[in-house]
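Complex shown without one protein chain; remaining protein chains in place.
Showing subunit A:
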């Protein structure tokens, strides 16, 4: 029974949940909580991006644009116009999804990597608009974002709350919230991958010609998953804005888009849990390397290079392959 459970697709999700439950025991101070909360939000974004990159084989170089658009939509709607957080989040996601559909629909009819070019341009356009519409976005100096709020109940990283009779601090509440969000994001992604849509996508990734020969509407599925991954980015951008309390156009920058793609490639394309690991590593590195200020970028580059040379499939897939090989050897030896 345990075996069947371990084989099920929920295995990874349960392990992730356990890690998230145990993790607070190792978090020494509020700063660590904050870092992990950010990691969870970024990881959820990357899980969405991985649907596109890892399963549909398309690369988006403008995902930070969608992330930034979500963040700014939330910032402007809640901050300037006094909306409640949830409607702002939802409307922002719908708008971003629509933009992604407009961009993706004509391009994804074509074969090849035209989407990268288009998303690159869209990302730049979004960043330029955020930089220049000073009256709306506060320009390059950024804008403040109010705390997350549902029905007048505020979730601020600085408040303190009582949950089921236990007193918890705001940063712990945010940690729990972000963990739940990450689990839901992963659960949705796993289900999508195992659904007919997911199978269609993988067939597209394998061979687009073969997929269309067996009757898969490749353009439709590619644009669908592109829209879904953009919505992931928008929703997480909104949460990120609320959590940070202040956003600048840097959230929509090209560098940030590249960081997202790097997380996917480093963690392991097509591995939902791998890309989470990629996000964790890339968020953690700047903090670990902060002591080597001058050498930070050199070490950063070196680590990425070594990983790509020796683990071309990404961190997690390589590690799991290594472990299962060892285990098989051991089992073989005993038999």
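What we mean here is this: a residue touches a chain if its C-beta (ideal position, glycine included) is under 8 Å from a C-beta of that chain, and two chains touch if they have at least 3 such contacts; residues count from 1.
Quick note on the criterion: contacts and distances are computed from a predicted model.
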| item | value |
| --- | --- |
| Listed names "Transglutaminase family protein", "ABC transporter substrate-binding protein", "Tryptophan synthase beta chain" or "DNA modification/repair radical SAM protein", matching UniProt entry of the absent chain | "ABC transporter substrate-binding protein" |
| Of A:92, A:142, A:237 or A:314, the residue in touch with the unshown chain | A:142 |
| Residue, one of A:119, A:223 or A:248, that touches the chain absent here | A:248 |
| Hidden-chain contact residue, picked from the options A:288, A:306 or A:321 | A:288 |
| Among A:10, A:23, A:183 or A:319, the residue in touch with the chain that has been omitted | A:23 |
| Of A:84, A:116 or A:131, the one touching the omitted chain in the full complex | A:131 |
| Positions on subunit A contacted by the hidden chain, ascending | 23, 26-32, 34-36, 38, 131-132, 134, 139-142, 144, 156-158, 244-248, 250-251, 280, 284, 286-288, 290-291, 293, 296-297 |
